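One protein chain omitted, others in place.
So, subunit A:
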Amino acid sequence: MSKIIIGRYIPGNSIIYKLDPRGKLLACILFIFVIFLANNWITYGIISAFALIAVAATKLKPKVFWAGVKPLVWLIFFTSILQLFFTSGGTVYWNWWIFTLSSYGITNAIYIFIRFTLIILISTVMTVTTMPLEIADAMEWLLTPLKLFKVPVDKIALVMSIALRFVPTLFDETLKIMNAQRSRGADFNDGGLIKRAKAISPLLVPLFISSLETAVDLSTAMESRGYRGSSGRSRYRVLSWSNVDWINLGFFIALTILLLIFRTH
């Protein structure tokens, strides 16, 4: 089980993989804002086309994206159905007690459905094509202005990269402890809520202790390798912004302008 895909990154080498993570993160966040500009069929069509181009550009199997949408399917349907039955206005087709089925309701439900799916698709494109480490680097870059307010961005970045580096290690450790406790008769999958919660403690306590021990060992190792806080450090890993990244942002700006033109007021 040590080969887990952290953050569900799937290696590949289409053009999206070569984009700078800063550009991707920025576009991903802005997309969520921009999607609220869409308010008619044309704008929804434009933004869907844009998202589908992004999905296609990853050259990954559709299955990957379905896996991204699947856990949220119930939320999407629930919200859409609420919209469907609780919106009044336009032509009313059907009415019973507090439920109404109107033309506005139908269009609203479809809009919400599209909006949800697109946001999930775009964030899946982001996480699937970017290594967690790159995302951490991109986040550090986004946080840089906070240095003005004396936020220790360098230290936060180090914390993030160490946390990411230990995700698979701790996962392995968890499995090892679970197996060790199972071989002594612990049962993690049976019984009611309280019994299961109690069964977790022989897993959690050793895991906490081992994480603390790891932390002590790691800090000793870091210190003996000359780590003395963030000042005066240089950086080995740097991100490079290329022309493709300008094109990426260019596409995004074009999308925003198109949406502003075609949206109804």
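Here, a contact is a pair of C-beta atoms (placed from the backbone, for glycine too) under 8 Å apart; a residue touches a chain by one contact, two chains touch by 3 or more; residues count from 1.
Just so we're on the same page, contacts and distances are computed from a predicted model.
S.K.: Please identify the absent chain by the protein name in its UniProt record; candidates are "Putative cytochrome", "Cobalt ABC superfamily ATP binding cassette transporter, ABC protein", "Sulfite reductase, dissimilatory-type subunit gamma" or "Amicyanin".
M.R.: The record for the missing subunit names the protein "Cobalt ABC superfamily ATP binding cassette transporter, ABC protein".
S.K.: Please identify which residue in A:Lys63, A:Arg184, A:Arg225 or A:His265 touches the non-displayed chain.
M.R.: Touching the chain that is not displayed is residue A:Arg225.
S.K.: Can you say which of A:Thr107, A:Thr127, A:Thr214 or A:Thr256 touches the chain missing from this structure?
M.R.: A:Thr214
S.K.: Per the definition of touch given earlier, which of A:Leu133, A:Leu239 or A:Leu258 contacts the omitted chain?
M.R.: In the complete complex, the chain left out is touched by residue A:Leu133.
S.K.: Looking at A:Lys59, A:Lys147, A:Lys195 or A:Arg233, which residue reaches the missing chain?
M.R.: The one listed residue touching the chain not shown is A:Arg233.
S.K.: So one chain is hidden, and I want to know which residue out of A:Ser14, A:Thr169 or A:Ser242 touches that hidden chain in the complete assembly.
M.R.: Spelled out, the listed residue whose C-beta touches the missing chain is A:Thr169.
S.K.: Counting contacts across the full complex, list the positions on subunit A that touch the omitted chain.
M.R.: Residue positions of subunit A that touch the missing chain: 2-3, 133, 161-162, 164-165, 168-169, 172, 213-214, 217-218, 220-228, 232-238.
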